[in-house]
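A single protein chain has been removed from this complex, and every other one stays in its place.
Labels A, B and C are assigned to the chains in the order they are written; within every chain, residues are numbered from 1.
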Amino acid sequence: MTAKPVVRVQAQDFDTAKELEAMTKGQTNIGAVVSFTGLCRDEGGVLETLELEHYAGMATAQLNDIAQQACKRWPLEHLLVIHRYGKIPPGKNIVLVIATSSHRQAAFDGASFVMDFLKTNAPFWKKEHFKDGSTGQWVEAKDKDDKARDRWD
Amino acid sequence: MTAKPVVRVQAQDFDTAKELEAMTKGQTNIGAVVSFTGLCRDEGGVLETLELEHYAGMATAQLNDIAQQACKRWPLEHLLVIHRYGKIPPGKNIVLVIATSSHRQAAFDGASFVMDFLKTNAPFWKKEHFKDGSTGQWVEAKDKDDKARDRWD
Amino acid sequence: MKILYFAWIRERIGLPSEDISLSKDIETVQQFLDWMKTRGENFEYALEHDQVVRIALNQQHCNDFSTRLDGINEIAIFPPMTGG
Partner (left out) sequence: MKILYFAWIRERIGLPSEDISLSKDIETVQQFLDWMKTRGENFEYALEHDQVVRIALNQQHCNDFSTRLDGINEIAIFPPMTGG
């Protein structure tokens, strides 16, 4: 079974619960569903909002590419990837990945693989705006994110 | 942060979406939420129902033990484990694990670890009842489940 | 001693549980299993393959059958688990 992944790049919020329901409702041959939701953290209360800049055309293309690679590597039934852009306050959703499969390890690995590649390869950039009104800081890329991606080689 | 895991062993169904919402609602410092839902497969349409036998006292104790190990190994904010017993028709929930953390890898690993240990160490046994009325077959344990557990050593 | 049986081991033995006073000669898990197999064809059949017999003592897995039964009041016998 090769899933046809669904990718959405959008400003508006999503609802993890509803997306999960839509993906599994009425299905009787899915053994495993793994969802990953990435949320905006308040960084100990100091963050006012996180601004996500993106390269529109390429973002969708890259996420599709990553999702298709995941579908080639693991027997996934469904794969959904949603990534938001724009200003996101603490506690709100940034990214969602849902993978379903007959096999639990495929669902875990598929979702984890998408997140690791998305972090380093999808053209999004985070800027932090603080409550004290200080100018936003661009979030720096982390070496450990490169390592997380490279473990799939 | 050491999460105090929540474990439930129950006959009644659960709602992944509601459990996810309850775990994250109003929280502003969770970065990553991973959920795993295990569902009953219809095995190509032949399965009538899956019967889950369990050793009641030990099941709760074992799941608590596994969940506490996960909380020691990874910086989890919350960890929920629900495992059902009794007769479960295709498409219905069997097991749910939700792990939240500041870090995506901790949330993925925590949930995956719980599932791997639960498969081999929690006292549940599956018996398949088929639509043709044939006597149930006890599901056989798989070597690959032992291997999945042992990779965490 | 409370003895519990699960899954196909329960079905082969034909009982979910028993309350038994064990002889004082039975000091370890292995001695207990050896004695169980002498209790009749159903027990012999249920326990014929040592490698698929799992034991819990007081609701804790026991992987070493030389473990002594001191302080134990509940023994469970079951096949490899298949939950999740």
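The criterion applied here is as follows: a contact is a pair of C-beta atoms (placed from the backbone, for glycine too) under 8 Å apart; a residue touches a chain by one contact, two chains touch by 3 or more.
This structure is a prediction, so every number in the text was calculated from the model and none was measured.
Peer 1: Considering the full assembly, with which of the depicted chains is the omitted chain in contact?
Peer 2: A
Peer 1: Give the residue, chosen from A:27, A:68 or A:120, that touches the chain omitted from the document.
Peer 2: Hidden-chain contact among the options goes to A:120.
Peer 1: Using the touch definition from the top, which of A:3, A:34 or A:52 touches the missing chain?
Peer 2: With A:3, A:34 or A:52 as choices, the missing chain is touched by A:52.
Peer 1: Can you name the residues of subunit A that touch the chain not displayed here?
Peer 2: The missing chain touches subunit A at positions 38, 52-55, 57-58, 61-62, 83, 94-95, 115, 118-127, 138-141.
In the analysis below, only the chains that are shown with their structure count from here on.
Peer 1: What is the graph distance from subunit A to subunit C, where chains are linked when they touch?
Peer 2: Steps on the shortest route: 2.
Peer 1: Provide the C-alpha centroid distance between subunit A and subunit C, rounded to the nearest whole angstrom.
Peer 2: Their C-alpha centroids are separated by 48 Å.
Peer 1: Using mean C-alpha positions as chain centres, tell me how far subunit B is from subunit C in Å, no decimals.
Peer 2: Whole-Å distance between the two chain centres: 26.
Peer 1: Which integer distance in Å separates the CA centroid of subunit A from that of subunit B?
Peer 2: The mean C-alpha positions of subunit A and subunit B differ by 23 Å.
Peer 1: At least two other chains touched by the same residue of subunit B: list those residues.
Peer 2: In subunit B, residues 38, 115 touch at least two other chains, as defined above.
Peer 1: Provide the list of subunit C residues touching at least two other chains, using ranges where the numbers run on.
Peer 2: In subunit C, 84 touch at least two other chains.
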